[in-house]
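Can you keep this structure in mind? I'll have questions shortly.
Omission of a single protein chain aside, the complex is shown with its protein chains in their original locations.
And now, chain A:
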């Protein structure tokens, strides 16, 4: 082995290279790697956040859809109910009207009956008197028996 000043040259060279690496290489690379690490971490966090937000939005939209469905079915139910009510109202109105018409018809009929009965009474009385006149001929004095005839008439 031939040990000589090459040793010193090598040692110095080595030291210079270390210093150059330390000054111009190491910090740049370390910085870039640290920054990239940060970027990746940020990106992952953002992705996570985005995912969560998407989930929330989905939840919200589901809620809205459910709400809408609920409202729609409420409206339909209300309309149904209102329709039923209207039909019911119309029915009862018709019934009242029918009753009213029936009652007035009844009243008219009753009136008619009463009038006809009145008329009949008078006619029967007249007929009875005429019959009695025929039977009794002259013996009957109209004026003398009027009172009796009226009584008969009233009984009819």
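In this section, contacts are C-beta pairs under 8 Å (C-beta built on N, C-alpha and C of every residue); 3 or more make two chains touch, one makes a residue touch a chain; residues count from 1.
Methods note: contacts and distances are computed from a predicted model.
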| task | For the chain that's not shown, choose its UniProt protein name out of "ATP-dependent helicase", "ATP synthase subunit a", "FecR family protein" or "D-alanyl carrier protein". | result | "ATP synthase subunit a"
| Touching the left-out chain: which of A:20, A:86 or A:148? | A:20
| task | Specify the residue from the set A:31, A:69, A:82 or A:117 that touches the hidden chain. | result | A:31
| Touch residues of chain A, complete complex, unshown partner | 1-11, 13-15, 17-22, 24-26, 28-33, 35-36, 38-39
